[in-house]
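A protein chain is absent from this complex, but the other protein chains hold their places.
Each chain carries a letter (A, B, C, D, E, F and G) given by its place in the written order, and its residues are counted from 1.
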Amino acid sequence: MRIETNDVLVLQGDSTTDCGRARPYGEGWGSLGNGYAQNVGALLDGVYPERHIRVINMGVSGNTSRDLRARWEEDTMALKPNWVTIMIGINDIWRQYDRPLHKEQHVYVDEYEANLRAIIERTLPDVKGLVLMTPFYMEQYRKDAMRASTDQYGAVVKRLSEEYGVLLADTQAAMDVYFQQYDPISMSWDRVHPNHVGSMILTRCLLEALEFDWRKGL
Amino acid sequence: MRIETNDVLVLQGDSTTDCGRARPYGEGWGSLGNGYAQNVGALLDGVYPERHIRVINMGVSGNTSRDLRARWEEDTMALKPNWVTIMIGINDIWRQYDRPLHKEQHVYVDEYEANLRAIIERTLPDVKGLVLMTPFYMEQYRKDAMRASTDQYGAVVKRLSEEYGVLLADTQAAMDVYFQQYDPISMSWDRVHPNHVGSMILTRCLLEALEFDWRKGL
Amino acid sequence: MRIETNDVLVLQGDSTTDCGRARPYGEGWGSLGNGYAQNVGALLDGVYPERHIRVINMGVSGNTSRDLRARWEEDTMALKPNWVTIMIGINDIWRQYDRPLHKEQHVYVDEYEANLRAIIERTLPDVKGLVLMTPFYMEQYRKDAMRASTDQYGAVVKRLSEEYGVLLADTQAAMDVYFQQYDPISMSWDRVHPNHVGSMILTRCLLEALEFDWRKGL
Amino acid sequence: MRIETNDVLVLQGDSTTDCGRARPYGEGWGSLGNGYAQNVGALLDGVYPERHIRVINMGVSGNTSRDLRARWEEDTMALKPNWVTIMIGINDIWRQYDRPLHKEQHVYVDEYEANLRAIIERTLPDVKGLVLMTPFYMEQYRKDAMRASTDQYGAVVKRLSEEYGVLLADTQAAMDVYFQQYDPISMSWDRVHPNHVGSMILTRCLLEALEFDWRKGL
Amino acid sequence: MRIETNDVLVLQGDSTTDCGRARPYGEGWGSLGNGYAQNVGALLDGVYPERHIRVINMGVSGNTSRDLRARWEEDTMALKPNWVTIMIGINDIWRQYDRPLHKEQHVYVDEYEANLRAIIERTLPDVKGLVLMTPFYMEQYRKDAMRASTDQYGAVVKRLSEEYGVLLADTQAAMDVYFQQYDPISMSWDRVHPNHVGSMILTRCLLEALEFDWRKGL
Amino acid sequence: MRIETNDVLVLQGDSTTDCGRARPYGEGWGSLGNGYAQNVGALLDGVYPERHIRVINMGVSGNTSRDLRARWEEDTMALKPNWVTIMIGINDIWRQYDRPLHKEQHVYVDEYEANLRAIIERTLPDVKGLVLMTPFYMEQYRKDAMRASTDQYGAVVKRLSEEYGVLLADTQAAMDVYFQQYDPISMSWDRVHPNHVGSMILTRCLLEALEFDWRKGL
Amino acid sequence: MRIETNDVLVLQGDSTTDCGRARPYGEGWGSLGNGYAQNVGALLDGVYPERHIRVINMGVSGNTSRDLRARWEEDTMALKPNWVTIMIGINDIWRQYDRPLHKEQHVYVDEYEANLRAIIERTLPDVKGLVLMTPFYMEQYRKDAMRASTDQYGAVVKRLSEEYGVLLADTQAAMDVYFQQYDPISMSWDRVHPNHVGSMILTRCLLEALEFDWRKGL
Partner (left out) sequence: MRIETNDVLVLQGDSTTDCGRARPYGEGWGSLGNGYAQNVGALLDGVYPERHIRVINMGVSGNTSRDLRARWEEDTMALKPNWVTIMIGINDIWRQYDRPLHKEQHVYVDEYEANLRAIIERTLPDVKGLVLMTPFYMEQYRKDAMRASTDQYGAVVKRLSEEYGVLLADTQAAMDVYFQQYDPISMSWDRVHPNHVGSMILTRCLLEALEFDWRKGL
């Protein structure tokens, strides 16, 4: 597993990361929210207790990549992380569909890429590793307009992960496996916020990217 | 307009009719819920005040056609309505997709048709008129599994309206017009419960079936 | 219909417009309050979705014309509306009757006219259209003191609409039709705040002034 | 003053008597509600403490004369009062105006008289005295429909007080004096439930009927 | 009655005046608190409506004479009253008994007199009239320590009313009449805050000092 | 100390015992209420842990001796106590003073004695020991009517403790020592419910009767 | 993995299983509580969606083996499970230490074994498989009295799993690994209810017993 002893891991993102985490710091007992961040903390701590990894959830509900970029220095770099994960973009897209007339809230794909680049370039020199997680949309039809947009933004994430040589967690691909068995409506009211099953799928997807040893100690 | 002076109109259905109506009777000031039923009451009363029409919302959130049939005598016929509208079926379908393992809650299309027939046949002899409203799903892709099911159940409604010679309000068709302009996510979190715009579209669809005169008095 | 594609419409007024709208902006899903503003938004969006009209409710409960004038620049012009509606005055009058000794809260008819003039003249150069809505009082006896005052203030509104050549919605006249059938007490506890039926009457009165096509698409 | 040492006085009526009294017995410290009943208790006890009069408020919000008659035995006679006051009727009338289609809730004037007669005849043999209080409506125009009805029901009260030789408190007349100075809207939102000033006017009207000595001990 | 048309009356004091009045101004409908101030407002307005007297309750719970003097300019004189009543002192005394070790909260009788003098001298030149109300303690045994203190402070009030030639309301004397019939515990849990009966006794005591005509209009 | 290893001690009484204890059993951690019962439990358990004494608070707020007698079998004997303490009577007295007209709630001294006798005679054969605690009233003037009554009822308790040869805790005497230094108002708002200091005085009084060794283990 | 397509799995136990599950059935979205049961549901559903396994949490906070046995027929067998897991016993033990005097609440080891035997024998004929989970206590010193008891009860569980040939999850052993790195106080306030890390350790321990394939699909 790539995260090492005494490393600090900061999980960044929007409401799909936030999930009700504590303020100002979403770390430790009961503070990581009830989404994948809590599972990640539980598994890193429960399976690798000897590594003493500090896991901090810094997701903020409603954030777009524009918001995340604006608070990056204070909310990420100031914590001096060794590892950072980023899952952002669904609000960049969603506002285009659920509030189509509020154009001031839309973040289009070019700005999205620029925001991500700025964040990555600010971060890479100061960390051991970075994981880019694609945004995902719980809709199985690829031609659905918002799903198509999500795939487009996800493609940017994948391209940047290659270009910068950082780790990738393809959350949409992991989710799509599940939708071969069940309708997305069984996992989410709004197709954006997953239930406990979706959170576990995200957890597995992210930890696999970090070469987590699932059977360690069993 | 077909509803006449001193008539009683009962609106029946599930949460898309209920919308927080008062108990035990959802009629009058502040009691009709905040969905289409309130708009219908407001327009019948505001445009045709001289007809003194009594509008009662009897929708119950979560109801399937099985539930509606079970409470029909007590909750509809006992009110001695002159007119009845029925919009039911989305929960018959939804449970098949959001709780796929809870088969005891699923109402399949054959039972759905049987339930509707029983309701219609019990009602017709005692009322002046009946309006069947199709269930609707705020999803524009026809091949989506739950949309396809909704269209299938809606086809039953249309066939029965012809067979029994009762009025029809094709709510799905009315909704689909809107989705040519906007993504359904702008109207509903869960694609089942519409916002104020969707409620008004349902209102217009139902009142048009009743030959409402929109410009009366203007 | 006079409001055109991509136009912004701001609805201004007091509690009869406000109706619990969201702050700071009363627009979009669940934010327009539960009065006529929500109906206006629902009908403009539901019947003319292809026009992408943005509707913003900026009413503030308790406002007199003095208050409205004071916040006009910030709360109306700063939103760069193409269309504006104004319904103000009932609190100018009401305080004279329900708090007769609190003279500092009374706005008499001369100041009322001056306030309206200032608002209209500030607005006209920057908008496509303006609708003046008369204040209304749900009392059918014309000699009632407060009704007589409301008629007097309403006459100012009508005179100014002619003088400045702007649209007029005579809400009192629309309401009075209803009271030929029902006592005002069936519509309002306090004769100032209407129920859902009154809200729909206001909606029809305003939209008719805007040449809304009621049967479009039916 | 006519109420004597150790007498029990029961005040009966609807919400204008109830005013939030305690259940099951509205007597004593903080339990008489915040209307005229509390003032009556305060003045009988504060001015005539040596008489040890027990005052019980048994008003029930929403009651019509039909409701009052139904609960008379249990809620009045069972308390073995020496004196009883009754103010009832406004809901008999109000429902005809605020819920005009709910005819099952209307109590017309013939039934009103019959209900009052039944109550009076059941009571007189067992008490020292009875005060009939007219219902009142805070509307100064006599031709207003609901005011006219209230005057009609009040006339029944006056006629019965003469016929049975019981005391009368003409609350409407007492109220009307006030409206020569102020609009009723300064006293009540809905013209039915008075503010503290109205409660005091009712108090004076009732106690005067009982020959209360206002300046005793001053 | 000494208060004249269009006069403003300010009632000042501690919690026995405050009684939950509205902030910042305790005047008008539902705002005068539930103590004697509300009764005074109700009787001045209900019996003398043609005088249009404005009654403002400015009592503040917990106040001593030291506190009252400190806020006098802002809380009394700034309201430009024509008449002022003052009932203060019980907290000056009470703190000596219920918090005997908190000497910084005690206001002894010399300071009490000095505070009252300063208030009276600041006020008299600008008003038509001033009523001094004695503090009172609901304890019938004159030798009780706190009752004795209250009598001592009350004697100061009486002496100053004579010296400055202002009106006096001897509330303790009015209360004592009642305690010939009932134990004080029937009127108050803590012997400081009276129930509705005590509030009415205070009301009568104060209005009598103002030469109120109790039977006016009866 | 007289209570022995594995004994069960039941504390009975009214609100001065109850003090918010848990239901149905007021024993153990956080369940004994915040009055003397909690102190007794804390001292018996903290000073004599090796005796494993079970302490149960069964006081019920508002109880008179009449109420206590009625629930004695179920609420005391059914718990099979080895030791019982009883402090009852203040409500028997208080109702005579705070609700003087509600004679049905008064328990006079003869009935009080009869109730106590019945309780004592039912209990003695089945327990190791019984402690009678006098009721107390936080008023230092012996001629105060309610204090005099409390002394009268307390005398009954003392006489019965002698007659039946059971232990006595003279709580009034213990309280009176304190009032030589401070006014009762520093200990209680209503002179019935003591603060933490009064609770500790009761605790000491009761434990002394039980021959508690205060310096054990110090 | 041993649980097969369409199987029903019931998780039974006390608060360490319950964790705030929904009533009456703790299954599906948001209903499994926030402990290991939710993780188990998330992993079975997320990793094996094609098996359509129904997971039901029936734990009840506060239960001892005595309580569980009493409700076994209704709460487990009536659900017709194919697989059952049982983790019970910590309350049998805990009450002996936190309420040492309440012996009626203690369940000693002989009764514990008898209860488990009765449950196992009732269940085995009707299910495909049964997993016995040992109770655990988050205390690393084996000589601690309650830890020693827990080991004793756990030994019973292990012995019965061998005797009846059912699966075993040794939760205490899994927990003990973690305490080589951290003090138990980092995982639990009371050493009985684990945090999210402890819940994940329990999850892994139970799923491993079921031969769960952790890397399936990765």
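Here is the rule we go by: a contact is a pair of C-beta atoms (placed from the backbone, for glycine too) under 8 Å apart; a residue touches a chain by one contact, two chains touch by 3 or more.
This structure is a prediction, so every number in the text was calculated from the model and none was measured.
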Task: Residue of F:L43, F:L101 or F:L168 touching the missing chain in the full complex - done: F:L43
Open item on the list: Among F:P24, F:G165 or F:G217, which one touches the chain that has been omitted from the display?
Closed with: F:G217
Task: Positions on chain E where the hidden chain makes contact - done: 98-102
Task: Chain not shown, touching residues in chain A - done: 28-29, 52, 54
Task: Absent chain, residues of chain F that touch it - done: 29-30, 32, 34, 38-39, 41-43, 45-47, 49-50, 52, 177-178, 180-182, 186, 195-201, 204, 208, 214-215, 217-218
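As a working rule, only the chains that are shown with their structure count from here on.
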Open item on the list: By residue number, over half of the contact pairs should agree; on that basis which option among C-D, B-C or C-E is the same interface as A-G?
Closed with: B-C
- [ ] Please report how many Å separate the Cα centroid of chain D from that of chain E, as a whole number.
- [x] 32
- [ ] Would you please write down the residue numbers of chain E that are in contact with two or more other chains?
- [x] 29, 52, 182, 186
